[in-house]
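Report on one structure; see the data block that follows.
One chain of protein is taken out of this complex; the other chains stay put.
We call the chains A and B, going by the order they appear; numbering starts again at 1 in every chain.
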Amino acid sequence: MPRALPYLLLLPATLFLGVFFLYPFLNVAWDSITRGGEMTLANYQRMASHWKFSTAFWNTLFLAALVVPIQLAMALTMASIVTRLEKGRSSILYIFAIPLGISDLAAGLIWLAIFEQSGFLNSMLYGLGVIERPILFLSYQNPVVILIAIVLAEVWRATAIMMVILVAGMGLIPKEYGEAAEVFGASRWQRFIRVTLPMLKPSLQTALILRVILAFEVFAVVMALGGTQFPVLMSETYNWQFVMQDRGVAAAYAMVILGISIAFTLVILRLLHVPKEARI
Amino acid sequence: MTQAPDNPISHDAVRRAGRWVFATGVTVLVLWVLVPIWLLLANALSAPAEVTSFPRSWIPAFDTASLAFFFGYGGVLDALWNSVQVAVVTMILAIGLGAPAGYALSRFDFPGKEAFRFLVIMTRAFPLPLLALPLAVMFIRTGIDDTIIGLALVHATLALPFAVLITFSLFSGIPVELEEAAWTLGCTRFQAVTKVVLPLAAPGIAASAVFAFVISWNEVFAAAVLTIQNRTLTAFLLQSLDVSPLHLKFAGGAVLVIPALLFIFAVRKYLFAMWGIANR
Partner (left out) sequence: MKRILTLTALMAAALPLIPAAAQAEALFWSTQAKPVEESQAMREQVLAGFAGGVDYQGMDNGPWLTRIQAELQAGNGSIAVLGGLHGDLTGLEDGLMDLSTIDTSGIGEAMLALGALGTDQQLYLPWMQATYLMAANREALQYLPAGADLNALTYDQLIAWAAAVHEATGTPRFGFPAGPQGLRHRFFQGFLLPAYTGSTVTEFRSADAVEAWGVFGDLWAHTTPASTNYSFMQEPLLTGDVWIAFDHVARLADAFNQRPDDFVAFPAPAGPKGRAYMPVLAGLAVMKTAPDAAQSMALVEYMLRPETQIATLRATNFFPVKAVDMPADMPASVQAFAPAIATMTGAADALPALLPMGLGDKGGQFSQIYTDTFEQIILAGRPVQDVLDAQAEVLRALMVEAGAPCWAPDAPSDGPCPVN
């Protein structure tokens, strides 16, 4: 019985995902390797030979590489602040957690209103007398500005996810460890690096993996701010599935998203490996 | 506490400076989160002409016409109620299925453990819009199409990996010795979990439940495909917002964001409720 216990505990979740994820997934995966009823790699060839594929692929990776480290740093800062605060802790945590409740479509809307030509940023600069006429930020000629806008919006929208996971993790680190380090004369920074971070590894792992995977599926915010000028894998998937109505190629794109997610998850698992003996 | 300051004055100055930096940091982060939300709400309360004027005002005219439009919009209250029901069922399913799995992963060593963890995460790495078609076919055939439960099943699939991972790292952070102590005091394995582990893990579980709720609340695509008469609020409003006039975009955005904010606000104390009695 004890040996079977873990499997019994996993069983409900496994069955559930089998029906509601694995079954539809296999359907789509099958679409990606068939065309007109025959097994073929034509969908992948078609995807890879389309002129936007490599742009979309590298944009997606590049965006994740920019956004995720910033979010990690901010989430750690926010979580540390919340843990350290004595007064107003709940209120600050609540404020930090607010973007959690905001969908990516709504977030795209808000940030578009900030950056567009007659938007808030221009209104503010104009009001302060910094500029005489509104600047066009989101121009296809300024891909860097578009990129910055997307990064800001993504950081704003999706940092809370990591923060909440890290706050929960930090709450479970026994205070004695930090106090012991303090006794030995460790500075705040040293305590953070030597005690908090290592103890936080399991939560860090979770937070990073989830964030990276979701970053590869970024879509609505990019569409709102980048228009057609910042193709990402997800927007191309949409385009092939619903505009060009080619389910095979769309499925191939989805498999690519899955593929890079698997690769990066393995890397993170390896880098943040928590040996069994080291676990609390 | 035991540090021996050899120069108390400069040490005090450093402290004060440190506190000042800390306070500034907190303020900046709070503003970073709140200002975009304010812009959304302020514009939702502006008159249509004000929203398209330049420079834009940061203080609205408190014109509620745009918001009133949504409350007069046919079926908005039903949609709101549907959204709440779907989100609650999603929450229950995700935690009910996810927490046992998270517990098994953290407490037992068994063949296939890493593989399970990995596969669960990977279910999140595949674009939902493609899965919607096979799911919809399955739902129509089995008759759970257009039901609260049906949509909640899909949303729970999205939320389950989060629930498993978050509860896994939570349980990992709770020393197994506490459970063992409970066994020696005569508790069964089950009792030890419910009386010792769950109270300790409650804040994190609450956080992950909020997460499931929010995922469900903001999900558009599956909701649009899988519900007809029982539309959720997001499916009802959000997918048409990007093509609506600006003032309605903001008002609709606010209508969607406010309930989510209220919900996070309502459960905010669970994020901390057990803080004081945790294992320290």
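The criterion applied here is as follows: a residue touches a chain if its C-beta (ideal position, glycine included) is under 8 Å from a C-beta of that chain, and two chains touch if they have at least 3 such contacts.
Note that the coordinates shown come from a computational prediction; the quantities given were computed from them, not determined experimentally.
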Listed residues B:Leu67, B:Ala125 or B:Leu241, member touching the removed chain: B:Leu241
In the full complex, which of A:Leu136, A:Val183, A:Leu197 or A:Val267 touches the chain missing from this view? A:Leu136
Chain not shown: contacting residue from A:Thr14, A:Thr34, A:Ser80 or A:Ser118: A:Ser118
Touch residues of subunit A, complete complex, unshown partner: 51, 112, 116-118, 133-134, 136, 138-142, 223, 225-229, 235, 238-239, 241-246
Which residues does subunit B use to touch the chain missing from this display? 48-49, 52-54, 69-70, 73-74, 85, 88-89, 92, 96, 129, 132-133, 136-137, 140-141, 143-149, 152, 190-191, 194, 198, 221, 224-225, 228-231, 235, 237, 239-246, 248, 252
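Just so we're on the same page, only the chains that are shown with their structure count from here on.
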For a test of understanding, state which residues of subunit A touch subunit B in their complex under the given definition. 3, 5-7, 9-10, 12-14, 16-17, 20-21, 23-25, 27-28, 74, 77-78, 81, 84-85, 89-90, 92-106, 109-111, 113-114, 118-120, 122-124, 126-127, 134, 156, 161, 164-165, 167-169, 171-176, 182-183, 185, 202-203, 205-206, 209-210, 213-214, 216-217, 224, 234, 237-238, 241-242, 247, 250-251, 254, 257-258, 261-262, 265, 269, 276, 279-280
Sites on subunit B touched by subunit A in the complex: 1-3, 22, 25-26, 29-30, 32-34, 36-37, 39-40, 43, 52-58, 93, 96-98, 100-101, 103-105, 107-110, 113, 116, 118, 120-127, 129-131, 133-135, 138, 153-154, 156-157, 160-162, 164-166, 168-170, 172-175, 200, 203-204, 207, 210-211, 214, 217-218, 220, 234, 238-239, 241-242, 246, 249-250, 253, 256-257, 260-261, 263-265, 268-269, 271-272, 275, 278-280
